[in-house]
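Worksheet: one structure, shown below.
Note that this complex is displayed minus one protein chain, with the remaining chains in position.
Labels run A, B and C following the written order; every chain starts at residue 1.
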Amino acid sequence: QRFYRDMLRARIADDRFGRLQRQGRVSFVAPSAGHEAAQVGVAHAVQAGKDWLYPYYRDVGLCLAIGIPLVEIVGQNLATLADPARGRQMPYHAGSAKLNTFTMASPIASHIPPATGTAISQKIDGKGEVTICTFGDGATSEGDWHAGVNFAGAQGAPIVFVCENNGYAISVDLKRQTGSDTVHQKAHAYGMPGYYVDGMDVLAAYYVMKEVVARAREGVGPALVELVVYRYGGHSSADDDSRYRPREEVALWRGRDPLGRFRRFLEKRGLWDDAAEAAANAELEEEFTAAVKAAEEAGPIPLETMFEDVLAEMPERLRQQRDELLGRER
Amino acid sequence: QRFYRDMLRARIADDRFGRLQRQGRVSFVAPSAGHEAAQVGVAHAVQAGKDWLYPYYRDVGLCLAIGIPLVEIVGQNLATLADPARGRQMPYHAGSAKLNTFTMASPIASHIPPATGTAISQKIDGKGEVTICTFGDGATSEGDWHAGVNFAGAQGAPIVFVCENNGYAISVDLKRQTGSDTVHQKAHAYGMPGYYVDGMDVLAAYYVMKEVVARAREGVGPALVELVVYRYGGHSSADDDSRYRPREEVALWRGRDPLGRFRRFLEKRGLWDDAAEAAANAELEEEFTAAVKAAEEAGPIPLETMFEDVLAEMPERLRQQRDELLGRER
Amino acid sequence: MSAVTMVQAVARTLDQEMARDKRVVVMGEDVGKRGGVFLATEKLFDKYGPDRVIDSPLSEAAIIGAALGMAVHGHRPVAEIQFADYVYPGFDQLVSQVAKLRYRSGGQFSAPMVVRMPTAGGVKGGHHHSQSPEAHFVHTAGLKVVVPSTPTDTQGLLRTAIRDDDPVVFMEPKRLYRSSKEQLPDDPDFMLPYGKAAVRQEGSDVVLISYGGSMAETLKASAAMTEQGISPHVLDLRSLAPWDETAVLEAVARVGRVVLVSEAPHTASFMSEVSATIAEQVLDALLAPVARVSGFDTPYPYSHDREYLPGPNRILRAVQRVLEY
Partner (left out) sequence: MSAVTMVQAVARTLDQEMARDKRVVVMGEDVGKRGGVFLATEKLFDKYGPDRVIDSPLSEAAIIGAALGMAVHGHRPVAEIQFADYVYPGFDQLVSQVAKLRYRSGGQFSAPMVVRMPTAGGVKGGHHHSQSPEAHFVHTAGLKVVVPSTPTDTQGLLRTAIRDDDPVVFMEPKRLYRSSKEQLPDDPDFMLPYGKAAVRQEGSDVVLISYGGSMAETLKASAAMTEQGISPHVLDLRSLAPWDETAVLEAVARVGRVVLVSEAPHTASFMSEVSATIAEQVLDALLAPVARVSGFDTPYPYSHDREYLPGPNRILRAVQRVLEY
């Protein structure tokens, strides 16, 4: 049930953020519906707080499932003081020092070399920590992706690279993205094992990840896991996917919905029913409503914080610029 | 005999440039001894003047064998007006528009994406041209290498990527360079075939390249060829390889010398003997001496050329800077 | 033809140049069926097909580098970087390969190519959809840098860039993409030269110099000044490499007071060069120190990004300072 609940929670968050965006209360969303099984499967395979995570913008479900408080995610998306990052970035760029989750950055694949560095650091420390780094299929084309994955292979660092392959980078399908038919086969170039998994089956995602993470923890070295998924929505709130994706294709994949499949699985075993569904829905919708309220009550980001956190100490020049803007100049 | 002669010519050039460097007449050399079979094999597999070449600094043997005049190579290394590039770069950075050979640049692997672009352009034009792009084993770690090779795979462009794998990137051996045991297996990541060849056997290098180039010409798409070689000398005249390579290892590889092996092969067939060797040596040494003389007589690079070729037309600011340096300011 | 926005001017100019010259190709992320995330390449894919409208993999190094290789082989690529902030993965290709090819080859090879990129802020994009990296390009010998602020200038300068034999970084201020419409000239060969500033307003009290996205705020400020009886002389540089030193120095020599407006981070920016050049060239004509109104020396923020931009009030305050000096 935990898996199902986490997937439902992600689906509801995705839906609610979409509504907030249409209401103009969130400036941007990156729909994650269709990715839930992959993200939840990954989340349950790691030791939250011990292992390190380098997720990417579409990983709302992953961030929630490893334990980042919903109010922090909402706060980040609404840019209020509930955001531990103080509203510095656009929505869908979460991060949490508490949960060893590296704050996301927009440049695709730019988090891969840092993830490898953390894994090298973990290897040196020898405390059995592991790093998990997620990204999309398009990310695999970036030079930084190659640089990071190759270094991990050369060092045998304890890191698992996880590709949430939804077949598209915005409008560019995998055929135009790369000459290889799959992503997992790229592992061969780095001397590491590659795994090819149905990322819309939460149990498959979970068990493979659990196994691969365990091996990395033992010191076997890095691995590349390809989780095949699909994004039901557009790339983002700024996208119109009907320009490049046939509706039949979308319908086909929706038929493999990870929530629907796992729910049927649970129901067959008598572990879930309509009542449970209704209760969970109500509770999670309620949780989200409360989180929005709490995030908004945390209050807006004060103007002067724009000048903070550039360096540990504010440079003199920047102090002058701040004072000028705030009308404090002498 | 052409193959052998070209290898001997490359070996002699390498030796003579080394001497010029020790005499202080050339500022830098990148020894190519040990790479001759690979470079000559590649050269004879392309249609010089029709196909495009993107070589790298160690390819003296390749540049000579495809027909770049020795005097131009010497002129480039001595930085005289015999250099078609007007002495703009350090030694071992040749190039020739006449022979469709892209002028080399020092940043490792930075020529890979341009090589892919040329191949894409050739595919669009459909004239059956092919691009050959060479590089070392270390180059395969750069992000630009991945970006270029991946794009070629996605586009099915007519390009052959050729790795002269000498096992080291300066002091870093392949183990620390990448997690894969070989370079050719990286082809799998891009959906292209990879070939693993003894690059110290000129016939093997030639026949494999001939085959692969022919396929690319037919439109089968790109390929990655790994030519296993060894560099006898240091990485460059600035290197001391005894810091990182055991002498026995060097001796072992020298035992597989491509010239010696091919000479024995020719002699068995009565196609070569000591007389032919002596004659060829004398002639080629003579050719080199003459080329140095001709390159020096071409004359030094005039100071004012330092300000030319930045753009098609000299920017006003730059003209002022030139006039100031030449004391021409009004 | 009907009036168009800046982004439509880009699409139309690309269409016209592709129709005119088969060597012109468009390449980048999502430039194909998607028509570009800002629709700057809309309809081109249907009209010219996959050989001339190339959806690249997600790699700016691949885009810029491959454009160079195509240019060297006889094509005239117009590469799109989806956001200027994403030029950095391709920065090595741009500065080490593209900018230096003509020089290092002694003129044997050249790079007739354009690298288009939506630039600057004001669209709630946070750090990585808002930056103004022009200083990096201007500091790199071998590149031309253009930043238009109107649909007409966009067409005239983009056409010049596409027909240019040297590499041009063409920066399109995304917050101006749809902010105004203009009737474009009918002349299919309408081109504008680099290095010629446009006088947006004639004036005699203070010279306002800006370009690109910040022209919007600069014009707001100059309107407000005119209200208050101050007469600003407003220059839109339009290209930064080369930039119109003649027009700038003449105006400053005549007026004696100048305010430079750019949203790029203040320190070691393009406007630092303009300020330095002014004081080095016409020191004695200066009645007040040159004033710069710039973006702050922080990463581009998400919250308060409007306050980050040099707005009319900050410009007016700077004008007050130079007038009262």
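Keep in mind that, in the parts below, a residue touches a chain if its C-beta (ideal position, glycine included) is under 8 Å from a C-beta of that chain, and two chains touch if they have at least 3 such contacts.
All of these numbers come straight from a predicted model, not from anything done at the bench.
Peer 1: With respect to the chain omitted from the figure, which of B:89, B:121, B:150 or B:185 is a touching residue?
Peer 2: B:89
Peer 1: Which residue, B:31, B:84, B:114 or B:138, contacts the hidden chain when the whole complex is considered?
Peer 2: B:138
Peer 1: Out of B:251, B:271, B:290 or B:303, which residue would touch the omitted chain in the full complex?
Peer 2: Per the contact definition at the top, the residue touching the missing chain is B:303.
Peer 1: May I ask you to list the residues on chain C that touch the chain which is not drawn?
Peer 2: Residues 85, 88-89, 91-92, 95-96, 99-100, 103-104, 127-128, 135-136, 138-142, 241, 265, 267-273, 275-276, 278-281, 283, 286, 288-292, 297-299 of chain C touch the chain absent from view.
Peer 1: Which parts of chain B are in contact with the chain that was left out?
Peer 2: Chain B touches the chain not shown through residues 27-28, 79, 86-90, 93, 105-110, 138-139, 141-144, 169-172, 176-178, 238-239, 243-244, 300-301, 303, 305-307, 310, 315, 317-318, 321-322, 325.
Peer 1: For review purposes, identify every residue of chain A that touches the missing chain, sorted by number.
Peer 2: 52, 83-89, 93, 95-97, 102-103, 105, 107, 110-122, 124-125, 143-144, 147-148, 150-151, 154-155, 308-312, 315-318
One rule holds for everything that comes next: only the chains that are shown with their structure count from here on.
Peer 1: So, comparing C-alpha centroids, which chain is the farthest one from chain A?
Peer 2: If we average the C-alpha coordinates per chain, B ends up farthest from chain A.
Peer 1: Using mean CA coordinates as chain centres, what's the gap between chain A and chain C in Å?
Peer 2: Here chain A and chain C have centroids separated by 34 Å.
Peer 1: How many angstrom lie between the CA centroids of chain A and chain B, rounded to a whole number?
Peer 2: Averaging C-alpha atoms per chain gives centres 44 Å apart.
Peer 1: Two-or-more-chain contact residues of chain C, please, as numbers and ranges.
Peer 2: Within chain C, the residues that touch at least two other chains are 56-57, 59, 61-62, 89.
Peer 1: Residue numbers in chain B touching 2 or more other chains?
Peer 2: If we look for residues of chain B contacting two or more partner chains, we find 143-144, 147, 150-151, 154.
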